[in-house]
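Complex shown without one protein chain; remaining protein chains in place.
Take a look at subunit A:
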Amino acid sequence: MFPFHPSILHTKLRREIWQMRGQLLAIALVIAGGIAVCLLSLVNYASLNATRGQYYQQHQFADVFVSLKRAPRHLLQQVAEIPGVTRLSGRVEGGAKLEVAGFQEPVSAHLISVPETGQPDVNQLYLRQGRLPDASRSDEVTIIGSFADAHNLQLDAQLTAIINGCRQTLTIVGIAESPEFVYVIPPGGMLPDYQRFGVLWMSQAGLAPAMDMEGAFNSLVLKTAPDRPVKDVINRLDRLLDRYGSTGAYARADQFSHRFLSDELEQLKAMALIFPAIFMGVAMFLLNVVVGRLISTQREVIAILKAFGYSNRQIGWHYSQLVIAIALAGLLIGTVAGLWLGRMLGGLYMEFYRFPELLFRISPMWILILAAASLAAAWLGGWRSIRNAAALPPAEAMQPEGPAKFRITLPERLLSWVRLRQPSRMIVRQLARRPARTALSVAGIAMATAIVVVGNFQFSSVSLMVHTQFARVQKQDLTVTLTDPVNQTALYGMARQPGVLYTEGRRQVAVELVNGHRSWRTALTGLPEQAELQFVVDRQLNNVAMPPAGLLLTDYLAQALEVTPGDQLVVRVLEGKRPTLTIPVAGTTSEFLGVGAYMNLAAMNRALGEGPLVNQVLLNLEGDLADTVYRDLRDTPKVVGTNLRQAMLDSFFETLARTFLTYTFVISLLGGIIAFGVIYNTARISLAERGRDLASLRVLGYSHNEVSHILLGELAILLIIGIPLGWAIGLGLGQLVVTALQTELYRVPLIITPRTLALAANVVIASALLSGFITWLRLRKLDLVAVLKTRE
């Protein structure tokens, strides 16, 4: 026979679960919160990862990319013969400026040719609507979905494009996505801007003449055999294409969209590890405390069962079932909520990343692991108390826990000049009598506070990051990128244009920074001596003086390249005469957004062996004349791209911030639920533990409120100690989070504002008030005679 007798104890269990449902649900919520955070993070990460994998595979996303000046198409045959190359596509690419009806601000576009045969062999398009441009037509385009959505462009709508100085009217025949542009970022920008930047696909026959590329290509994408080292293919390509003005072949890892996407996925993965670890850890700890105390209140029942002759094992199993029931309820709620939230968040990420469709992925293994973890934690929490209760000789356990050793406490002695009333004295002594239990309660409240801090601090950190970037570091209204460098004197002419208040020139060149086997493709930016509009700040937000010579690197980049100030870095310039220079690293700086390499503009031009050239102009505009400036710029042939400060700011909040902050909002909401679960239980259990004492006081003539004062006063003291402690723990966990979440794109600073602390405290205090109110109601219903007469 089954060694346990489930029937009647089952009945007892079922009824008690129903009776304690409120309290048990609160405990289950603690588990559910932890599990939901785990699942939503895992689902989110796994789904995006799987979606990307499938998208890349089905649409033949390239392994190697090359940009070059101009190469004849017959060279493609030679490229195809390089061992390891399996598929390739030679294309024409170029920049254009667009005019969209009803939109005044400058819009830039990236144009890519589509072969006569239709879909290219590599980087195939996913057509949402319509079709590819007809091979014989030069006025048809297929546009990227993000741009179509941002301007609500439909099929058959028309766009005006200025390609290579020529104005042309284009008809939209299709709306598509490409694995190359999952993350759509304008040139010279750092953040997606769907309104002011679009990707357009045109027929080879249409684009090649416009770009003076007839019979030629200036962009090559190819796929390699999985068993061939990509490095070999790259070396062969570089040798072959060097004399055609190649800026160097690079692998997928350096491709812009892929790199940012990988970075984001890495960050999601880190979040999927760190938040669940923190949340499950805290939830398990709290569960342990709460279940332990719940079982302690059952000590007399345990004694009776023992007196009947139930064995420790049977009693242990009986209470284990209670604990398992709680854990299962939590698991169920948490799984449902986690999957639902994960799906919702995935949908949000989908608006940001241009994937054709989201694959929903969740491995049952995770759910099993989470189930095992929460069952184990719940059971371990109960086990100590079950064991303690069962270990007592029943005769002793059946006595109400006799007057324990109370003493005059230290705080009382210290406060001997204060006339404490008896109830206050009871509170102090109760807390001092069981320092371990008091410590656990305080720890529970502290953890609840900390978890809200961790979920929340990123709101203020991200705001600060953006504020810093755009208010302190980038003061320009507009950044204009030119096709070719111009002499600095050109700035004077620009500054005289109507609507322009101030101009500042700088130069960006594409480089590859190399230190041994580590390399990084980025832009090297030359900043003028006395930069007024955009400069570099350190972690304390102070301006960093540009060293007269040598490189200033973002610390994240310096770490990635494993260089420190004083080291020599090889700088391979990828444009112009393409010299390879060796420049010392003069310093590092911390930036929140992006990574960069900076140099004194004059020193940079000297190093490049060139005159005082600039290719970017930062402008401050007179507000009401901005449209005039935009129009002038659109008609200036040498301007390729413009970035608006406000647009970048908006775009940041619309895209990155929205997904990131939604995630953290959900997390802090779940943190709040956990906090409530813990505090409600603390209050309920102390009511259960103190019921007899309080009833005795009522019999002695204390009023309901005076008795409530004892119970709620105890809770208040726990809060007063627990909340500041929780802030401190939150700070530590926050440090852990920001360290884990550093990416190339942005590094959230650990900024915990008074608002965050206040919010955490408020969540905890609100939970306490609600729990306190429920306890207060319960106290009013206390049946005095019954409590004194019986010993339940």
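For this structure, a couple of remarks:
Assume a residue touches a chain if its C-beta (ideal position, glycine included) is under 8 Å from a C-beta of that chain, and two chains touch if they have at least 3 such contacts; residues count from 1.
One rule holds for everything that comes next: contacts and distances are computed from a predicted model.
Missing chain, UniProt protein name, picked from "Phenylalanine--tRNA ligase alpha subunit", "ABC transporter", "Dibenzothiophene desulfurase" or "Extracellular ligand-binding receptor": "ABC transporter". Touching the missing chain, out of A:G102, A:G215 or A:P393, is residue A:P393. Although one chain is not drawn, the whole complex shows that of A:K12, A:R87, A:R137 or A:K638 it is A:K12 that touches it.
Only one residue from A:N312, A:Q497 or A:T636 touches the chain missing from this view: A:N312.
Listed residues A:I304, A:L348 or A:A728: the one in touch with the omitted chain is A:I304. For subunit A, the list of residues touching the undisplayed chain reads 5, 7-9, 11-12, 15-16, 19, 300-301, 304-312, 314, 393-396, 398, 402-403, 405, 789-792.
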